[in-house]
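Taken from a larger complex, these chains appear in their original positions, while the remainder are omitted.
By letter and in written order, the chains are A and B; residue numbering begins at 1 in each of them.
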Amino acid sequence: ILADLANVDNSRERASKLLQWLISPVPSRTFFSETWEKKPILIQRKNPDYYKGLFSTAEFDRILREEDVQYGVNLDVTSYTNGRRETHNPPGRALPYNVWGFYKSGCSLRLLNPQAFSSTVWNILSILQENFGSMAGANIYLTPPGTQGFAPHYDDIEAFVVQLEGKKHWRVYNPRVEDEVLPVFSSPNFNEADIGKPILEVVLEAGDLLYFPRGFIHQGDCLPDAHSLHITISSYQKNSWGDLLQRMLPAALEIAVEEDTEFRRGLPLDYLTYMGVQNSDKDDPRRQQFFSQIETLMKKLTTYCPVDAAVDQKARDFLHDCLPPMLTPVELASSVKGARTRWEGGQVTDESLDINTQTRVRLLRAGCARLCSDGEAVHLYYTTANSRVYHQEELQSFEVKAEFTDAVEFLIHSYPKFVTVGSFPCDSTEDFVSEIVLAELLFEKGIIHTSEPL
Amino acid sequence: ILADLANVDNSRERASKLLQWLISPVPSRTFFSETWEKKPILIQRKNPDYYKGLFSTAEFDRILREEDVQYGVNLDVTSYTNGRRETHNPPGRALPYNVWGFYKSGCSLRLLNPQAFSSTVWNILSILQENFGSMAGANIYLTPPGTQGFAPHYDDIEAFVVQLEGKKHWRVYNPRVEDEVLPVFSSPNFNEADIGKPILEVVLEAGDLLYFPRGFIHQGDCLPDAHSLHITISSYQKNSWGDLLQRMLPAALEIAVEEDTEFRRGLPLDYLTYMGVQNSDKDDPRRQQFFSQIETLMKKLTTYCPVDAAVDQKARDFLHDCLPPMLTPVELASSVKGARTRWEGGQVTDESLDINTQTRVRLLRAGCARLCSDGEAVHLYYTTANSRVYHQEELQSFEVKAEFTDAVEFLIHSYPKFVTVGSFPCDSTEDFVSEIVLAELLFEKGIIHTSEPL
């Protein structure tokens, strides 16, 4: 699949194809209209190789051997026995000798950020995030036969449980109350007595998929005859309308106060004598007036909401959360990371790239850069300098001068089409100097690539 | 006037009488409906003794001599000469020898918190704050003949300029633009060129009053033949509807997100592709849908606004800002500060106060305590432990147990009436023990006093 996807030219299309493959045969459109954020769905395939290549326990062993996996940071050792959930992390680096010792004694292993260790997981998540418009994360769970590693609980993310090896017995339960539908925070561990009867009970086998929205309680345990390896892909953490409003409201009020005298006018001299909790039972006409003034102002406030600016705040957070793109061979050959300049035979060779007005370029990925306005200045934010480790780098950006804003916007909106550097809408007086300067800057930061290898 | 006010039994009435006296002969009602927050007003009295006793330069001299007045903290030495505004504060304590030296050399003196040094100013402000429901502050300005101490500027408070000695030439200007009407912040110093023509120009003499709302630019200078001493009484800093909304909106959204699934629902998968500043020119029907969903949510949000709780937040801030009450002799004799218990003749005398069910009590002042609910617990906040120095003490409060809540609310709403301790609505099973415990607690904290001296 990933090899196929590398041939899809448009990254947005690539992302939606990958999601379609993940949930196939359910059509994406149906999934998002009927299932997403609404109810669990089980997809059984009787095809243990469907997700093959995504990840394996052998890969897990290799990672432990070759990479610096730290207990508590990258790996959790857990158990859930007789209703008691425990974590067994020692300090320091997780070596195979110790980790497999835990496994043999019945502990589950949870690899916390497999994208930092597995290129395939990195690739998949970095593609999927473009489909969700929200960070895509993953954990990998390895469970010994006949054991359970976690207590029943619900999460604050949309979860895709992808069974990779062996099998696992799952039980999924409805949110307990309306307040826990699409919850903002994950739950603590529950007792069996708290959660009622499962609405779905199934044995997931390699190649199967189980999806459930945030708020749905779940637990999984291994049958005595088989271990289980699955990856849970997650998204939509803190990506609700409420999260957007949280960013928007203070700005909306600030604007309203600046622009509208009504918001700056003093409160009534005596409002403390009839408002407040101690007066809430009072039957005072001034209370009605006060409430009605609040209502008036809230109505006005709506008109001051800076929706696009608030979306950009969310967008910037998302760009910071993003995995950097994992380049296909074609992308590599046509971007800064694969540039041929190198030390060879005692000297630097191919040191100068020839970007000229005829060079055709486009964004490396549809969503890898975004133009946001912070009051006066305009900045371009981009994901290509991000790390595979969450927030290891600050979000990168640079100010886009007024003369380049149109060109950058043009580039962003042209995607997936390649455009010539000469066609950038800059007011260049001297032979396209500006256009080339801009193209070189974007090329050096890995934001654009060329239609042909340089 | 203050002696008269001490005989006014109800502190709210006392406050409104004091304000009436301040602006007399303009009736309060007229003042607040036509002038307050709208325009300057000048009250000329031809009675230099009208404000006599409020403050004098002799009192200033005494304060410098006897109190620890610190440059920069309590006193500013300033000048405004040839359009240049300077501050001349040395470090350390301001002694008469040095301060009068500055004065003689043409500097203005600004005493920053006269209420900490002058009981009369303390008394007046502590009464006025009850009228405004907002902190009343004051600065005192002493200006040598023929000089000016400050550049033209506007403030962020309603200002009452009370001329105490000598005279001063004032010029008042309209707010320059709509944005500076009732502004949230004070202005920087202006040049004469920036401010246009005065709408009011006058020589204020002892006994006169000049009021102007926040946002009105002003400047005052001394005539060659007389020094000037005035006190500026201020209020309504950060006391607008916008300030209330600032406290209310985050709580409103939190409630909405908790109670209403619509706020917890995920944003559209692809919203980043058509929303945000870089897409703001796009003519995409999805943008309309997005805006309309925001509007729907804002409308819903209005219904979740916790108005009374937000008012209580503002009330708590106000209670913290408040000056402690300055007790009249009668109040003193009937409250904890004046209790007769003392060391005399080698032993403690009158050590036990006899609060019993027949004792009649009430709040010391109408606004000296307030019952607020922080989620589950109910607390009583009170001003009687405040300091004359702004925020020198934390806001004091204690939790009111459920069994006492009704009694405290009863006490608050009974004011100005005295009620017997036995009439407190507590579910006391054993001979009014609860009632007496509560009364003693409130008495010890200086929140209530008795109808007769104990």
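Note that in this section a residue touches a chain if its C-beta (ideal position, glycine included) is under 8 Å from a C-beta of that chain, and two chains touch if they have at least 3 such contacts.
This is a predicted model, so every value here is computed, not measured.
The copy number for the entire complex in this file, given 2 shown chains of one sequence, is 4.
As a convention for this text, only the chains that are shown with their structure count from here on.
One finds 48 Å separating the Cα centroids of chain A and chain B. Residues 12, 32, 36-37, 131-134, 158, 178-179, 181-184, 236, 239-246, 248-250, 253, 256-259, 261-267, 269-273, 275-280, 290-291, 293-295, 297-299, 301-302, 305, 307-309, 311-312, 314-315, 318, 366-367, 370-373, 409, 412 of chain B are the ones that touch chain A when the two sit in their complex.
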